[in-house]
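For this depiction, one protein chain was excluded, whereas all remaining protein chains were kept in their positions.
Up next, subunit A:
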């Protein structure tokens, strides 16, 4: 397999073929597909007869064991690439219908079935897991549920008028989430590690500024409430390389983190504090919440 830099992929060609209904499929793309068809999730996503047809079309496009030279490290255990509920839920989304959905809580308790509208299927690259954003029409609240916690989901017919009504309500609630701003400063002695630090923040909406006079890099982050736990995880991941300079919530949480972490090692101002009584606060619970309207106090 060659490098994917080829004139056949050129934008000049693509723009001339636009609106002609003609597209070009290369051996590179077929070889890639052939490799992916060998992944266990192919059987979850496609009918056996479809897989057979696709394999027949990609027979000549083998990717010569090049990928043997490639190894992936520090990834999460590959829990779930394709979930069996993706197809039925996508179908409800495509049909623009409502659903009856029954979910378990995080602790395994079964909730009553609820009527609602599916809004978006989302995959978290961190948790390696699928989530459904949906609107609970009974409680009128936006929800965020792991697919593995959904016990069943069934299409319920909605009139186009009702669909539009729920859809508008859902959009309003889902998009209404507040965004938070914070400024993170790279500690000057770690300026040489800038690319590592920027890579760690590269999955957030951000902007970087460099103060020539003070030789300081500042990263301006903008994130939603449900992302705040992950921002914190990243801040602790980077440790002493960075410091939050703006953003009271993050500052307070970092202060708590350090105080409690030091207490674990018997260092701190509270003499009664011992590891056995510690209730850790450094949690990522927001990402696991069923309800995405995680409140941030400030």
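Throughout what follows, a residue touches a chain if its C-beta (ideal position, glycine included) is under 8 Å from a C-beta of that chain, and two chains touch if they have at least 3 such contacts; residues count from 1.
Keep this in mind: contacts and distances are computed from a predicted model.
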Name under which UniProt lists the unshown chain, selected from "Amino acid/amide ABC transporter ATP-binding protein 1 (HAAT family)", "Sarcosine oxidase subunit delta", "Probable glycine dehydrogenase (decarboxylating) subunit 2" or "WCX domain-containing protein": "WCX domain-containing protein"
Absent-chain contact - pick from A:33, A:85 or A:216: A:33
